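FYI, not all chains are in this one, though none of them got moved.
Residue numbering begins at 1 within each chain, and the chains themselves are lettered A, B, C and D in the order written.
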Amino acid sequence: MNDRVREILSWYASENPGVRTNLARMLNHGRLAGTGKMVILPVDQGFEHGPARSFAPNPAGYDPRYHFQLAVEAGCNAYAAPLGFLEAGVSDYCGEVPLILKCNNHDLLNDEKDPISAVTAGVRDALRLGCVAVGFTIYPGSAERTEMYQQLRELTEEAKDAGLAVVVWSYPRGSSLSKEGETAVDVVTYAAQIAAQLGADIIKVKLPSAKVELAEAQKVYQKYEIPISTLAERVRHVIQSSFDGRRIVIFSGGTFAEDEKFFEEVRAIRDGGGFGSIVGRNSFQRNKEDALKFLGTIMGIYEGSVQ
Amino acid sequence: MNDRVREILSWYASENPGVRTNLARMLNHGRLAGTGKMVILPVDQGFEHGPARSFAPNPAGYDPRYHFQLAVEAGCNAYAAPLGFLEAGVSDYCGEVPLILKCNNHDLLNDEKDPISAVTAGVRDALRLGCVAVGFTIYPGSAERTEMYQQLRELTEEAKDAGLAVVVWSYPRGSSLSKEGETAVDVVTYAAQIAAQLGADIIKVKLPSAKVELAEAQKVYQKYEIPISTLAERVRHVIQSSFDGRRIVIFSGGTFAEDEKFFEEVRAIRDGGGFGSIVGRNSFQRNKEDALKFLGTIMGIYEGSVQ
Amino acid sequence: MNDRVREILSWYASENPGVRTNLARMLNHGRLAGTGKMVILPVDQGFEHGPARSFAPNPAGYDPRYHFQLAVEAGCNAYAAPLGFLEAGVSDYCGEVPLILKCNNHDLLNDEKDPISAVTAGVRDALRLGCVAVGFTIYPGSAERTEMYQQLRELTEEAKDAGLAVVVWSYPRGSSLSKEGETAVDVVTYAAQIAAQLGADIIKVKLPSAKVELAEAQKVYQKYEIPISTLAERVRHVIQSSFDGRRIVIFSGGTFAEDEKFFEEVRAIRDGGGFGSIVGRNSFQRNKEDALKFLGTIMGIYEGSVQ
Amino acid sequence: MNDRVREILSWYASENPGVRTNLARMLNHGRLAGTGKMVILPVDQGFEHGPARSFAPNPAGYDPRYHFQLAVEAGCNAYAAPLGFLEAGVSDYCGEVPLILKCNNHDLLNDEKDPISAVTAGVRDALRLGCVAVGFTIYPGSAERTEMYQQLRELTEEAKDAGLAVVVWSYPRGSSLSKEGETAVDVVTYAAQIAAQLGADIIKVKLPSAKVELAEAQKVYQKYEIPISTLAERVRHVIQSSFDGRRIVIFSGGTFAEDEKFFEEVRAIRDGGGFGSIVGRNSFQRNKEDALKFLGTIMGIYEGSVQ
């Protein structure tokens, strides 16, 4: 194990060795093994957005085995999905890629202003499926957030007892936030902080915009001249807001007409000290050859072999 | 152990020796050890107000280890924080300062009129992290208060069984209170009484104003000429309202342009028979050197070495 | 993952994916990764034989971290040890080598004729330490075997629920067996069968002699002319007796004046279709340089690079 | 916290922060605070030997409060006793000295050859009494040892979950050991190893003699010329046998006509790298003034202020 991975694990000294082992399994797997960087493939869009919206662009993705294969071939650090997708494919890929069981999910058939996901899986599932971590989404900003935080807390307690790491998707949403506010830099950093305070081992947020949503926060950003004009600066601020860089934070990007725009974001994550990317639709919605090339470039940027 | 600490512990004769031991650990730690006074460092603002508003003024505070170090160097009686902040720093400071695990938290991303905090940690966490107490916030005045009181009651039962002390933040808030009413003297004393009746070992309230919020209360304050004109008198009335001085009550102060204003409040707490201060933002939002000097003056006032 | 590993996993199709993942983790780790062969380092002799007998020949082995380091450097598929040894070293080696928690242990301070080991660890321990499997010793032939089989059954049920593989040390001992009978070919194959029937995923037996202990068995061996004259034949018979080769069986060897004798045994295991070796005292009781060379030769024989 | 205590705590990196905090509480308490050495006062003789044999020499010791007072005044690192003695005194000494609840006990009214102690208290008791650790005696060598190891394992699992440290008294006894064999160096080191493998945080053994009891061990001691002729050498060998010095091991001494003999043993413990002494009868069976002087000399030897 190299020094960077040891250094990262040292931040988790209060976790039991099982949790640290599973973090190491992700950090030491795939093309980015040992770099301290991570690229994770998540495929929960079937549940979150519906099958056609998710898989029609690349119908191979209707098959749950496809995504395992993609994650393995691309050399991702981990593959994350809901219960059904993992169950339907894992038997063909035991031990080939670290798995994250997404334990709650939300659909769009009733699109509430203040959403809450349903708890759809748990620690016993994660153990019997051979996962290294559980994943959970919270929506800070939702009127239902208290319930979600409490569900996460119970899951976290049970998961860590069983040596599983906890990955939290922290997505601000809800009736009191504007649409742009969901990715405002003060809101995204707040969401990262909440996930960290709730005990997340790995935090997943969206890349923040330069907007500041909350009036009280705005005063502070101005008074202390917090640098947030470039994306790399904002990434750095997210990392800082996640226990001063002592928690792994990875980012999801937008959808773009040109891949180069995406790669620019990846470079900003790298330059801002981010720990990696979680790349779903941008990878599995194109054919595998293109996806492998696309993911390869992203990994190349993180490892330094691609500019 | 000196006589004052023994006297304070005698008020808790119905608690098991474990709870009394943990109260003693706080009372006998740090610069104020043995005085019967307490200065506690709480850092839950990352969750309650967001990271930039909390830590931008002194960016060292983004690092969870900073606050442990500050509490240790300042000689605070205890350090209180949410799960994530404790987990991320405790391994470097095992046994160096008594810890209070803040077991519920609230964020501002959906700022309800009738707030309720999410339960974010529990007794098992407190034990495995080596804490001396659990902390819990109630919002008397909130339409959700019944739920919070019941959560607190369950936490208290479990915590005391395990020998942990219970620290209650009692902050009146809610749609039926005016903004000024939240610190009205009749409301603050009522909030202190509720916390005491719920079994709190240590009660934390805001310093009360001379305002009396409730009409029925106003009649009584006038009829019996309860002295509430000076801050020291109001502190004395809070202490009286918390089982006639037989529960430890500590106070948080406001934010001021001048430190001297803050010290005047501390003198009033001391003169009114208060047991100490809980000093968060006023300490960790300035650089450590200034913070140590600031906390040192406060402790000096309580121990009598500073006027 | 290569075809041989897939083939082996196919024998365990009734196990949940977690168990298969953990089997794959062992099969895909270290120098023999992907070969379907295994060399495991076990260090429970401190408990079983006492510290001086175990570690005086190479005092570096008193330190629990030494054995992790040896297993990592040698490229063993797994490292197996009791609770204390794993706990005292794992934090320095999280994720670097698959771990097997030896869940029962026996000492020689009261050396009964019909031994039973004490249950010294369990599934919760294995999970919090990040292990891939639990290990358990049974003594078929002991008057206490019923109790041991039942303890194993309970452990197995719980372990597999949690996705952990089960490794069984099946060592015939007890008042009704002669000393030579403990390694008689009919007794060793019987012991392997019992372990398989009890649900073992990996079975560990001693290399059998050509002796047949039980009279009723002897009649059958003669009547059907079961070939047991060479060691390779006897290994093949053990493998056959363990569900016709559909369970992983590994062997421990004796102690020899010359390493070449040991390597001859390894060649017999290989030629008889055995799955590998578990090499304890022969490796950790010599200095690390020699141990690495010794284990390297063994692995070379299994992978075919050494004759 | 000084570097030596931090170093010791680093050996326990797999324990949760609660266990490490309670270890730190002992290491940082009393006259030897911060030295990495410990002197513990144990008083379980009332149960183990009967009241008159225990307390007639200094009748003040019949009173449970006496021993708390003695431990506090002497500046011991901890005080260990059975349930009744702790319950009957703790309320007067909450928080004044770290407490170890002795959770099993044995009396002499039926003095079996293969003894087993009765489980007389547990983790819930330890928590409600404010203890930092549980204590448990095992008798390696007893035919009943398997049951004791399993009781210890259950206690340990529960205790560490609750953040309590585990102190194991490992005393070889039983029908298969000679009386002299109980303190033979091979037997004592074996007993220390067993306690360590069972997960003990602190191990307590008797000082070993130069005798080697077991024939198989004798061969090894001779072949490798393990130095065991002086007491300091034997202490060093015990420490080595307890995970190469990575577990805290403390020693009890004999009873002597002259204190100087006892101090010589203490010097040997110090010179051999032992972590301290547990001094029961030699301290509480003399009057308090003498006991304080006696314990003071022992501590002085450990801290280096006394030759």
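Basically, a residue touches a chain if its C-beta (ideal position, glycine included) is under 8 Å from a C-beta of that chain, and two chains touch if they have at least 3 such contacts.
Since the model is a prediction, treat every value here as computed from it, not as a measurement.
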Request  = Please report the number of identical subunits in the complete assembly described by this file, where 4 are shown.
outcome  = 5
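Following the convention adopted for this analysis, only the chains that are shown with their structure count from here on.
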Ask   = Going by the stated contact rule, which chains contact chain C and chain D alike?
value = A
Query = Since chain B and chain D are copies that touch, is their contact same (over half of the numbers shared) or different (under half)?
reply = same
Ask   = Once you find the CA centre of chain B and the CA centre of chain D, what distance in Å lies between them?
value = 40
Key: Length of the line joining the C-alpha centres of chain A and chain B, rounded to whole Å   = 36
Message = I'd like the Å distance between the centres of chain B and chain C, where a centre is the mean of that chain's Cα atoms.
response = 57
Inquiry  = Residues touching two or more other chains, restricted to chain A: which are they?
reply    = 13-14, 16-17
Request  = Name the shape of the chain contact graph, picking from line, ring, star, complete and other.
outcome  = other
Key: Chain-to-chain touches, reported pairwise for every pair that qualifies   = A-B, A-C, A-D, B-D, C-D
Query = Contact residues on chain A for chain D in the complex?
reply = 13-14, 16-17
Note = So, in the complex, the side of chain D touching chain B is made of residues 1, 9, 16-25, 27-28, 87, 90-91, 93-96, 124, 127-131, 161-163
Chain A contact footprint on chain B (complex, rising order) = 46-47, 49-53, 55-57, 59, 62-64, 82-85, 87-88, 90-92, 105, 107-112, 116-122, 124-125, 129
